[in-house]
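What you see is part of a larger complex, with each chain still in position.
Chains: A and B, in written order; residue numbering restarts at 1 for each.
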Amino acid sequence: MADAEKNIYKLMTIMTEAAIENDVLNELVKLGAKGYTSIDARGKGHRGVRNAAWGLSANVRIEVMDTEENVRKMAAAMKERYYRNYAMLIFLHDVEVIPHDDLEGVWE
Amino acid sequence: MLDPIILFFLLGLISGLLRSELRLPRSIYELLSILLLLAIGLKGGVELAKQPFLELLPQMVAVVLMGFVLPLIAYPMLLHLGRFKRVDAASIAAHYGSVSVGTFAVAVSYLAARNIFFEPYMPVFVVLLEMPAILVGIMLAKGISKDTQWGMVAHEVLLGKGIVLLAGGLIIGWVVGPEGIVSIKPLFIDLFKGVLALFLLEMGIITAGQMGSLRSYGLFLIGFGIVAPVIFGLLGALLGFFFGLSEGGITIMAVLAASASYIAVPAAMRLSVPEANPSLSLTASLGITFPFNILFGVPLYHMYAQYLLSMA
């Protein structure tokens, strides 16, 4: 459960290959993500340069906000499934969410 | 006679190698692909309308068989001579068993510039050749493993942009016939060669980018990227010859066999055989075989056709 008083949640940011964007998003939703935001990106990492100009080397940046517990579960699943064979970097940090009054506890 | 589209390819290649900032926006590249695929489909479809479809069935079966056999020839070469990992050998084999629409378009333009007839139903073969090599590649890599999501692979390939546009164009052309496409001819037919020129400009730039990785992969890959199309082209030409095709038809059959996919197969392999190094197969098909075919292969395959017919 999140720090409900202060609306503190975890934001997970995933940088990865555009080739698997749909797969990753489906997986996240299956794991219970209530939402996500995804953005086209270019990048470089230990799997080389991905400059977005050509299909297989396009890059994407996905964000998922959820409770710490859920985010950790998703992060572990992502790591398990993709880290070995795909370019992927995941990091987490806390954010304070401005809540929807009529959606009380929607991200719990 | 020098075809301007080849010069556009060279312009792209050279400016890519010199690290020019020139680059077509991604969406423009997509537009050009879409126009080429539809144009090829439409032209083929219009001609197909004149053709009794059933006569083609035996040839279609043979072409699908070729799609299964070619990667099975490439695989042991890559595994034993090239000493690639199993997954990499399988993935590269899949690329070479499939087909490159860009190369096909260049061959079409080559024949048109020389007023050489070819059987108009060739685009059907392009459609047929996309899939089999992918299946073989996956099975070579993983065995007939349960965890392959065959449904997803089939969906990915059959409903990929390439097949939908090519087959869609074929059907539309077939339905509306020659008078039907008159109104859309200015966009799809008249602009074809210019669109192909721009497309090859960008392909040159992309190819230059891929050549950068050549050094890392050594001589065998370069050799394979040239020898494989030369051999496969001959097999394709022979098959066309046994079909009794025209000079142009045999040339195109050689081109289909000799060309290697750089769009549909890489995407499918990335999802189904993620252990394979995508840069390896892409460097071979895009960095070596594509420019080889564009610059030297197509005329060579034309010579194959002339030679075979002169023997008959």
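Side notes on the structure shown:
Keep in mind that, in the parts below, a contact is a pair of C-beta atoms (placed from the backbone, for glycine too) under 8 Å apart; a residue touches a chain by one contact, two chains touch by 3 or more.
This is a predicted model, so every value here is computed, not measured.
The assembly described by this file has a subunit formula of A x3, B x3.
Following the convention adopted for this analysis, only the chains that are shown with their structure count from here on.
Centroids built from CA atoms put subunit B at 36 Å from subunit A. On the subunit B side of its complex with subunit A, the touching residues are 23, 26, 206, 209, 263, 266-267, 270-271, 274-275, 278-279, 282. Contacts from subunit A toward subunit B in the complex involve residues 17, 19-20, 23, 48, 52-56, 84-86.
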